[in-house]
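The complex appears here minus one protein chain, its other protein chains still in place.
Up next, chain A:
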Amino acid sequence: MSVTPTPPQRLPTDWKSDAMRKRIAGRYAAERRFKYAGLFAVLLSASFLAFLLVTMMGNGLRGFTRTEIALKIDFPASPLLLDPAAITDESLNQANLPMVTDTVAKKLLGADADTLLSPTAWVSIRDAIKADPKILSRTETISVPASTGLDLAAKGQGSPEMEAAVARLKQQDVLSTGFNTSFLTASDGTDPTQVGIWGAFKGSLLTMIVTLVLSFPIGVATALYLEEYARKSWWTDIIEVSINNLAAVPSIIFGLLGLSIFLNLAHLPRSAALVGGMTLALMTMPVIVIAGRNAIKSVPPSIRDAALGIGASPVQVVFQHVLPLALPGILTGTIIGMARALGETAPLLMIGMRAFIATPPGGITDPATVLPVQIFLWSDEVSKGFVEKTSAAIIVLLAFLLAMNGLAIYLRNKFETRW
């Protein structure tokens, strides 16, 4: 018989002793430190985002405004030879408005007028005459855009000479700040006061349409096939592995694919929205498939059973019952995938969308550029005036992304069904 060992005598812990109190206080302090470290991490991450947004806003909002100079033009006394009764595009083109503008401006603003006015200042005068030919018989004040140097100086970032010019013009009371409409209607250019995002925006729109038209049906069909019909086999395993890998492949690899297959093998047009859209569609498709499968999976089997039970065929079950119920989830995934594609730059650089394109594309086979690539191109420009334009374009891009993500969240909250 063995003797059970008696446990060693142990005094109950004296929780009130100084050593214990100190120890407990230390543990609570560690607890607080850990908690605040976590809070600090969250706040630091959020402040990065805030810092980024504030920087872009600070630089970019100025890009939406432009400095204008009011020119008080005495048309009857000007060297302009135009008949107010017969104003046509042709007669305006023949009237040599750029030279007339220059002469008038020199008289009003001094000999350095050509450094103060934007090279496209005459366009504002032409538009004013076209809008109301009667002004040709009287003195009229027309606001024309200022040059890049003057624009920057008026916004507090220019050279000393231009600062002096700004002070002088302010004394003449001809400077004003207006909304830069040409930023939204013009395309790429060489002078920062003249550039706009319309061309890039249209390119983005065409590219996104191609991407959506290709990736949405293919993605949904793949998700339906894998989730509803395919019996599990080595074949569906290959499909599944391919899709998961494609979702993780770096985007630049898709650019290499587009370059070697679509451009060099199939000889599709370079820099075109068609090729850009096809490349991005391959990238977006896995996202749609994965979101689609999750949405389809969440439709309860009882719905399929009920439909089958009253005599629907498998295709009818899926297309008349499962798909409509899964559609909100699929759409949410699609919008998120499209938002990612809209912000994508690297693969499009590979297929030549970084060319300088000064006219908006007319169709999906025309050379085009897209918003992110335009941002990249402007960020490379040395001229200081491009900083605010780049940031302004970034604001536009972020606004679109925010709107798309907001729409996705709205769709999810509105149509999501909990079974």
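Here is the rule we go by: contacts are C-beta pairs under 8 Å (C-beta built on N, C-alpha and C of every residue); 3 or more make two chains touch, one makes a residue touch a chain; residues count from 1.
We adopt the following convention: contacts and distances are computed from a predicted model.
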Options "3-oxoacyl-[acyl-carrier-protein] synthase II", "Membrane-bound aldehyde dehydrogenase [pyrroloquinoline-quinone]", "Phosphate transport system permease protein" or "General L-amino acid-binding periplasmic protein AapJ": UniProt name of the undisplayed chain: "Phosphate transport system permease protein"
Touching residue (missing chain; options A:69, A:116, A:285 or A:307): A:285
Hidden-chain contact residue, picked from the options A:245, A:359 or A:417: A:245
Option from A:176, A:264, A:302 or A:413 whose C-beta touches the chain left out: A:264
Touching the absent chain when the full complex is considered, from A:108, A:218 or A:308: A:218
Residues in chain A touching the chain absent from view: 27-28, 30-31, 34-35, 37-42, 44-46, 48-49, 52, 55-56, 59, 217-218, 221-222, 224-226, 229-230, 238-239, 242-246, 248-254, 256-257, 259-261, 264, 282, 285-286, 289, 313-315, 319, 339, 342-346, 349-350, 354, 372-373, 375-376, 379, 387, 390-391, 394, 397-398, 401, 405, 409
